[in-house]
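The complex appears here without one of its protein chains, the remainder shown in place.
Each chain gets a letter, A and B, in the order it is written, and its residues are counted from 1.
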Amino acid sequence: MTVYLKAFFVGGLFCVVGEALILKTKLTPARILVSYVVAGVLLSAAGLYGPLVRFAGAGATVPLTGFGHALAQGAIAAVQETGLLGAFTGGVSASSGAIAAAVFFGLITALLFRAKPKDT
Amino acid sequence: MQEKKENNAQNKFARERYAALVKRMTPKSAFGQGCFRAFWVGGLICVLGQALADGAHAWLGLSSAASLTFASVALIFLTAFLTGIGVFDRIARYAGAGTLVPTTGFANAMVAPAMEFKPEGWIMGTGVRLFSIAGPVLVYGISASAAVGILYYFIRW
Partner (left out) sequence: MTRHRVGAHTIEFGNRPRIVSSAAVVGPKEGRGPLSALFDLALDDPLYGQSSYEQAECAIFQEACSRCLKKAKAEPEQVQAMLGGDLLNQIMAASLAARQLEIPFLGLYGACSTMAEALLLGAILADGGYADPVLCAAGSHYCTAERQYRFPLEYGNQRTPAAQWTVTGAGACLVSAEGPALARISLATVGQIKDMGIKDANNMGAAMAPAAADTLIHHFLDTGRKASDYDKIITGDLGRVGGSLLEELMEQAGFALPEEKHMDCGLCVFDPKEDVHAGGSGCGCSASVLSAMILPRLKSGEWKRVLFMATGALLSTTTSQQGESIPGVAHALVLEGGEGN
């Protein structure tokens, strides 16, 4: 049960920081997304994000920093296996699930649904 | 020349004064409320992710790393569905960063333009615009990871 509490608090905290950034700095959503992914890559490379994932599970992998973590760890692991080439293959392979899912479900959704105006 | 300089200075002064006036007269978003909503919705999405991962681990026999990936994919599917039926943007209007920061925000950023630009065709509309908001995430995320990989090759910390 504690794993769920940890996921809730850590994940919620990531979101609060994002909301504070939006409200205080007027960063656009696209900039927030990019900052989170790049921050995830850097924190992961510095060895700080791995322990957080072990602590909070999905609370650390579901926020976009987790996507950055997957990219960085993938790149590092692949470099250990295949050398320099791994820097280019590792990141995307490790995060391919999320990328392919977003592209595929995006296309399918566009096929099945039409954008509807709200409250017009 | 001198006159122009004075004009510029005056102009700058007027702009600063106006910016201060605008700041005073523009209502602000409720900070505490925004953070509270982001916190509980974002936290709940992560709990859902954890439950999906635990479920995948227990019933599908996935390794713990794979089950976390499974959770991301499942959340992306759920976001695509909620975006498709026109519900996601309503939740996001309430939750703000609570839905933006989790992987749901990334998924919505791909699905929404894919739907929106359908009238411009499958290639130039949906195909191109799919990446119009989330593209930068891939550009900078992948580039940062490649840079980390290259650095790691030479330094091996």
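Convention: contacts are C-beta pairs under 8 Å (C-beta built on N, C-alpha and C of every residue); 3 or more make two chains touch, one makes a residue touch a chain.
None of these values were measured; they are calculated from a predicted model.
Asks: State which residues belonging to chain B touch the missing partner chain.
Replies: Residues of chain B in touch with the missing chain: 14-15, 18-19, 21-22, 25-29, 34, 83-84, 86, 88-89, 91-93, 96, 99-100, 105, 108-109, 111-113, 115-117, 119, 133.
Asks: What is the set of chain A residues that contact the non-displayed chain in the whole complex?
Replies: 22, 26, 29, 115-120
Keep in mind that, in the parts below, only the chains that are shown with their structure count from here on.
Asks: Cα centroid separation between chain A and chain B, in whole Å?
Replies: For chain A versus chain B, the centre distance works out to 10 Å.
Asks: Would you mind writing out the residues of chain B in touch with chain A in their complex?
Replies: Interface residues on the chain B side: 28-29, 31, 34-35, 37-47, 49-54, 68-73, 75-77, 79-81, 83-86, 89-90, 95-98, 100-103, 105-107, 109-112, 114-116, 118, 126, 130, 133-134, 136-138, 140-142, 144-153, 157.
Asks: Looking at the complex, which residues from chain A come into contact with chain B?
Replies: So the residues of chain A in touch with chain B come to 3-4, 7-24, 29-30, 32-34, 36-38, 40-42, 44-45, 47, 53, 56-59, 61-64, 66-68, 70-72, 74-76, 78-79, 83-84, 86-88, 90-92, 95, 97-99, 101-103, 105-110, 112-116, 118.
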